[in-house]
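Below you'll find the structure, written out as structure tokens, and then a few comments.
Every protein chain but one is kept in place in this view of the complex.
The first chain written gets the first letter, and so on, giving A, B and C; residue counts start at 1 in each chain.
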Amino acid sequence: MTDRSIELEVLRYNPETDSEPYWQRYSVPHHHEWVVLDALNHIKENIDPTLNYRWSCHMAVCGSCGMMINGSPKLACKSFMRDYENLIRVEPLAHFPIERDLVTGMDDFVSKLARVKPYLIPKQDKPVEEGEYRQTPAELKRYKQYSMCINCMICYSACPEYGLIPKFLGPAAITLAHRYNLDSRDGGREQRQEEVASGEGVWECTFVGACSEACPKHVDPAGALQQVKIASTIDWFKEQLSSWLK
Amino acid sequence: MAKSNKPIVWGPFAAGGTVTAFVTPVLILLTLLAALGHVPDGLTYEGMHGFASHWLAKLAIFAVITLSLWSSAHRLRSTFFDFGLRRDKQIATIVYFMAIIGALASLMFLYCI
Amino acid sequence: METIQADIAIIGAGGAGLRAAIAAAEADPHLTIALVSKVYPMRSHTCAAEGGAAGAVKADDSLEHHFNDTVGGGDWLSDQDAVEYFVKEAPRELVQLEHWGCPWNREPDGSVAVRPFGGMEIKRTWFAADKSGFHILHTLYQTSLKYPSIKFYDEFYATDLLVDDGHCRGLTAIEMRSGRMYQFRARAVIIAGGGAGRMFPFSTNGSIKTGDGMALAYRAGVPLKDMEFVQYHPTGLPNTGILLTEGCRGEGGILVNAHGRRYLQDYGLGPETAVGKLVLKTMELGPRDRLSQAFWHEQQKGNTIPTPWGDCVYLDMRHLGEKLIDERLPFVRELATSYLGVDPVKDMVPIRPVVHYMMGGIHTDIRAATPLGGLFAAGECACVSINGANRLGSNSLTELLVFGRRAALSAIEHLNSDAQAGNDAALSAQAQAAQDRIRALFMRPVGTESISGLRREMMDTMELNAGIYRTEKGLAEAAMKLAELRRRYAAGVSLHDKTNVYNTDLLQALELGSMLDCAEALVLSGLARKESRGAHQRLDFTGRDDMNYLKHSLAYYHPSEPPRIDYCKVVVTKSQPGVRNYSGDKK
Partner (left out) sequence: MAKVNSKPYQREISNTRWYWRNETYMRYIARELTCVFIGIYTVVLLVGIWRLSQGQVAYETFLQALRSPMSIVFHLVALAFSVYHSVTWFNLTPKALPIQIGEQFVADRVIIGAHYLGWAVVSVVFIFLAGVF
């Protein structure tokens, strides 16, 4: 099914030998159903074993293979070669430090994720023996979309504010906090707000919306962040009001 | 980390953004008509004066002007940042200050009508 | 070499590893837990699981039913004491996950919803749409962030176990981002390294499922149990091997051949049931081994549809309707639409069987303990065995939880009993040897054996000779081939990339080593098992032979020769081997 070949330009960087990244060009066969990841695997197996990148699932669920493809952050395993012209440029995810080739540093995201307490902080503790918490399908649906995040960090790469302000907690972390805040079983919002509603939290977002456009899982972080802003604003005015009334 | 006081500036911004979204285009359209020489009845001196004399109208005008100045100021602040001007504190002080001056001025003018 | 001290070291941060870490952290906050994983936890392949996790909670269900389905599904090769423990713990674990926030699908009254899966008498699969594994993994990962005593060593590739005086006392691992080797000293080690499906070319498994965990234990002298049992999942996308969950059939999808005819009734899974009317444990709701075998027969008869990616049959879900598909199988729709260009709402989806799961693995007992002191194992890399000769769909996710936790508790018991630090000098020498071995790989000039070449040969052999149906001749050829590949690997494999930082050339070389070891254990165990049982089907020994083979195979590693195959007893408590009956007339 190879009809033609296609040029792949990959940004390479090896900290041990290069002072800065450079482009390297590979010629790969074009298959109709190939994704960019297949092309990279083809290169790794047949042309250049020194090319490095992350991947695992090949089904857009593990979140490993985020990279810039022709300037936009994408999952390589979900970007079909057929959707591109004859030259595809592949770079590491923007805004993150390049560890090597297409591999970028994850530390920042992982520590931010931990900071927003992305776990259920139950309203009331309930022993496991007493069975599940009740949650209606409507209550489930309320937060479900925001629980679909695969931590691929594509939204961070898409968000210019994160690029400009690296301290910004960023779309995915705040969205995950919001996911738990919306959960009918949860009572931990107050604790999460310490980070989420801080200056480096949701308030660095200017609603560019690029995060949601880029998100491969349709999580809609931009929406989540605006909801968080509205809720935090209501909180703030309530707090002020109640302290005046005292 | 402490929670931010951003809501105090963001709340009016969001309100202003909503108000301007609803009313600014039509207002521009009306003054555009005037600019083109077809002053609508309501925009003549008599029309406007009569309208703006009512306290409810004053309130509405005040609200529209204040909120839209505020939301413009707030957006301008982040736009400056986006254009690479990073002295956020100073810029914020200036733009919000200007919006407040505008609001106070409108209050005064309306009082005088 | 830097040394990292921990009380418990866990290799693998998938479902099993994370569950173990949390259990240990909860049991005793003073313990230091080192969670070593070659990928960031949320990348682990548990995220790919779609269908759900089994646990008997509903009023019409019982532990007894779950037990019987599991043991029968496993063709009586399961250890029944382990299955009993498993079914008893299962509901508790699933509720626990619910308490941690897992977004299980719900009934209108707010209780957890269950769906049917293959081989089940009663429906009991808890599910979170068709991303159950994803939600389980992320719930566990996010929950694990709560515990300061869990230390994450992400993107650390474990290379060797450190063993002294018959006790496992740590491991060595390479930090990918620096290429540096560390030794981890721990009083107990838990392996949760996942499966090994990547030995085969056509698999639902992610690239990380290379059997490292199994190989680590195997090389340290722990036998691999029941390795010949490889599960083929009947419904994979033909071009990529991407799985369409058994939930497709659980929700009512049917299989039809080239003539538009359902065919499972011809293979002991009938009588044919009405489309849209689910009858549990028959037709499409039969177990995976039977369905995959039925495909093979249809293929022999020429009833399959030729496609550019091989012969297929159709999975037809059109009658389920868009609403149900979007609510319960949205991911399936997304996958089929984007990767194959076929929308299950409107079209029949071509599918074929695909390598999915390893029933076999590290020999553990019901406590998740291996024969090596201080070493425990859980998850897909382990073989307890509850899955016997064929795992029932949705038992694995539950197994991760039940035995992940169990492994942690056993490890703590071990700490409290006699666990010592071991002989420092001896352990350091071992770590040094491990490092030297890897350094030698770097020193070797670029030779004739390429990693991808050897890997390809291994995969082709496995596909050809160790697939759904096997023969003496095929397995013997595979055994020879694998011995040759192992030899060539040992003598000639070399690295193109001789730098340190994030060297995936090195990673792939090491992973290939693991796969070759596992593959050889698999093929030799298969060669020795002269019967057909569950997922191990021999064309030359078509019947099940309880007289001679109602026993677990154990493969023992040898550095340069094929493994020695031995056996151990299957624990039978209350269910005597019987006939696996998936015809609708069982009642």
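Just so we're on the same page, a residue touches a chain if its C-beta (ideal position, glycine included) is under 8 Å from a C-beta of that chain, and two chains touch if they have at least 3 such contacts.
Everything numeric in this text was worked out from a predicted model, so none of it was measured.
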Per the touch definition above, residue among B:N5, B:T31 or B:T93 touching the missing chain: B:T31
Contact set of chain A toward the excluded chain (per top definition): 13, 15-16, 20-21, 71-72, 94-95, 97-99, 104-105, 136-138, 141-142, 158, 160, 163-164, 206-210, 212-213, 220, 222-223, 226-227, 229-230
Contact set of chain B toward the excluded chain (per top definition): 17-18, 20-37, 39-43, 45, 47-49, 51-52, 61, 64-65, 68-69, 71-76, 78-79, 82-84, 86, 102, 105-106, 109-110, 112-113
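Note that in this section only the chains that are shown with their structure count from here on.
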Inter-centroid spacing, chain B versus chain A (mean Cα positions, whole Å): 37
Distance between the centres, which are taken as Cα means, of chain C and chain B, whole angstrom: 63
Separation of mean Cα positions, chain C and chain A [Å, integer]: 28
Junction residues of chain C, two or more chains touched: none
For chain B, residues that touch 2 or more chains besides their own: none
In the complex with chain B, residue positions of chain A that touch it: 160, 164, 193-195, 197-201, 203, 206, 229-230, 232-233, 235-237
In the complex with chain A, residue positions of chain C that touch it: 39-40, 42-45, 47-48, 57, 92, 95-96, 98-101, 103-112, 131, 134-135, 138, 142-143, 145-146, 152, 154, 177, 206-208, 239-240, 242-243, 308, 331, 334-335, 338-340, 450-452, 495-497, 499-505, 508
Chain A-facing residues of chain B, complex: 1-8, 10-11, 14, 78, 81-82
